[in-house]
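Missing here is one protein chain; the remaining ones are kept as they sit in the complex.
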Amino acid sequence: MYYKHIDGNKWAIVLSKGDNLINALKQFAIDNKIGGSINGIGALLWAELGYFDLGCNKYLRKRFEGGFELLALNGNIVYIDEPIIHIHVVLGNPDFQVIGGHLFDGEISITGEIIVSTWHKDSILRSNDEYTGLKLWKLDV
Amino acid sequence: MYYKHIDGNKWAIVLSKGDNLINALKQFAIDNKIGGSINGIGALLWAELGYFDLGCNKYLRKRFEGGFELLALNGNIVYIDEPIIHIHVVLGNPDFQVIGGHLFDGEISITGEIIVSTWHKDSILRSNDEYTGLKLWKLDV
Partner (left out) sequence: MYYKHIDGNKWAIVLSKGDNLINALKQFAIDNKIGGSINGIGALLWAELGYFDLGCNKYLRKRFEGGFELLALNGNIVYIDEPIIHIHVVLGNPDFQVIGGHLFDGEISITGEIIVSTWHKDSILRSNDEYTGLKLWKLDV
């Protein structure tokens, strides 16, 4: 991972083959002590996706292998003690079919081209939601 | 819905279970008298999607139920008299398969984490397109 403050509150992050996407973005947040929104494209070797099942109040998880174009990476860096990297992804396979979900984990296969539009890390925080057990945005901070 | 002006021209909006996505964003626009681009993630209980059919010059509409990860919400707030919330969504189901379209309507199931990057409401306007009947962007304002 390399990153660079390119303009105003905008940072560019480039990820390379073998980089762990979540770990890299978490390290970026820790290094720079910032929150922000994340947008990017690239390619993943594998991904562990999640779908939150409201019936049983937990994430269904599944790992997908085989290599994917990373068609849309959207999410944010928001803190509850530590930075939480909350990302949803849309992935394309060799037949141009598409899968997607909440990203639990994933590894870059070629590159990740990511822009983070930052804000002060305390502008938005997360707090525990009693109904789902999830850590949801809290704006009255 | 809660929203907060977090930095420069950037606003954070958090939506909760039961919030209507389009209505909430329209209220945000009316409250703050601003235009802007919209990006977000979250989860929807149901969604009414559209596909504009050029053959018959109207939207095909279909309502999807069952709960979806909101993988990508992209669009904008641009005015023609009132603010138009124009959003396209990509939705993921429990099998990690994906659907998507123009969003006519939808209800939040867990949360919506949305960033609006604003501009002056008159910077871009919409005007009626004689061929399609749609209200398209007009930049010469």
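For clarity, chains are labelled A and B in written order, and residue numbers in each chain start from 1.
Please note the rule applied: contacts are C-beta pairs under 8 Å (C-beta built on N, C-alpha and C of every residue); 3 or more make two chains touch, one makes a residue touch a chain.
All of these numbers come straight from a predicted model, not from anything done at the bench.
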Full-complex contact with the absent chain, from A:21, A:34 or A:71 | A:71
Consider the whole complex, including the chain that is not shown, and state which of B:22, B:45 or B:99 touches that chain.
-> B:99
State which residues belonging to chain A touch the missing partner chain.
-> 2-4, 6-8, 10, 12, 14, 16-17, 39-41, 43, 67, 69-73, 90, 92-94, 96-98, 109-111, 113, 115, 117
Where chain B meets the chain that is not shown, the residues are 8-9, 37, 39, 49-54, 60, 62, 64, 72, 74-76, 78, 86-90, 98-102, 117-120, 123-124, 129, 131-132, 134, 136-140
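Here is the rule we go by: only the chains that are shown with their structure count from here on.
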Whole-Å separation of chain centres (CA-atom averages), chain A against chain B | 21
